[in-house]
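Only a part of the assembly is drawn; its chains keep their places, and the rest are absent.
Per-chain residue numbering starts at 1, and chain names A and B are given in the order in which the chains are listed.
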Amino acid sequence: METSLILQNVLTPPVLFFFLGTIAVLVSSDLEIPAPLPKLFSLYLLLAIGFKGGVELERSGLSVPVIAVISAAIIMSLLVPIICFLVLRIKFDVFNSAAIAAAYGSISAVTFLCAESFLENQSIQFDGFMVGALALMESPAIIVGLLLVKLAGPKNRPNSKVIRFKAILHEATLNGSAYLLLGSLIIGFLTAAHNPAGIEKMQPFTGKLFYGAECFFLLDMGIVAAQRLPSLRKAGSFLIGFAIFMPLFNAFLGVFVAKALELGPGNALLFVVLCASASYLAVPAAMRMTVPEAKSSYYISTTLGLTFPFNIVVGIPLYMGLVNQMIPGAT
Amino acid sequence: MKRLDLIFGERELDPMLEILETAQVPGYTVMKHVTGRGPERVVSEDMEFTGLGANAHVIVFCEEELIDKLRENINSILGYYGGVAYVSEATPL
């Protein structure tokens, strides 16, 4: 059944455009989407996801189950990096292990919205408040990553004076992408509460346009992911294995938590995807600044070059199959 | 007069400009969205949309003694985060 789900997933415009980008690099077409156009789409998607999530959050209200899911998500973003760190230490030093671990504890908004598109495509219902979890999983993972460096790293790190805890916290909570996502969520919430007509008027921009913009952005992501492949090969087979098996493991963890939380299949999938996805926006920015000892090509090429494609192409349908098996009454 | 060329990660631009301001350089010029390769890393155009950022190229025209004042602070940033700094001769037109 998973095979059919995978096929159904692959034959949707977002995934097809992702492939189009990937193949462009592999056959060395000169197709390129010059900077800062990817940034435009990236900002747009964060704004739209946040806004829509905020509207839904206001509609569902901050009820006990909503708070429970969000809290569980935050706990996962604290737990996952610690597990990843222990695995990574087998092969890597403290700096690289912590930086990669933080990326896997955090999330990828685009993976999340691919999962939403997948659910819509399958006509499976899910709740908009899951975006609240998305918005709150970036910062904790970053903080755990930096604490791991502090605790496990060499005591007198050269130049470590440069890193003050305040700067870490600042970077963790106020980096551009986390800030825009959370801010748009709050704006969506306030608009839904006080100016419902405003939602209607935002709809063509944040709603209707979304799917197409997602496709355009995934075209670029396909290019970018494929460009990471050479440095991924250099990074070695341990990291390649990690970039595929760790998401699977995190997805397993996520399914158990989702089951414990009694989430419906749609929300369960989104929860699992949050656990299984890895950050290529907020975390690399924070790690570059606070742990420059780590090789940026490691954490960028694993998250963007392998885990991201894996998740959006086969991961999401695979996790759906998992959810269907583990959560009774899902199908 | 001297010309100072600094090339380093865009994300270190603010502290770098602060160093220049503190030393009271007469002015500076900034080019962002620069890419390249150094001994450590390849900085490609798509870095711009990920959190890593591209490089910045900063040019300062100033007197030789200012260069000496700047050396230590600049090299401390470049030593930690990577990047290069070169000095050459320049005459006002």
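The rule is simple: a residue touches a chain if its C-beta (ideal position, glycine included) is under 8 Å from a C-beta of that chain, and two chains touch if they have at least 3 such contacts.
Everything numeric here is computed off the predicted structure, so don't read it as measured data.
This structure file defines a complex whose chain copy numbers, by label, are A x3, B x3.
Basically, only the chains that are shown with their structure count from here on.
Chain A and chain B have Cα centroids lying 33 Å from one another.
Note for the complex: chain A touches chain B at residues 32, 34-36, 38-39, 42, 159, 162, 175-177, 220, 223-224, 227, 231, 280-286, 288-289, 292, 295-297, 300, 304. Here chain B touches chain A in the complex through residues 9, 11, 33, 40-42, 44-46, 48-54, 76, 79-82, going by the rule given at the top.
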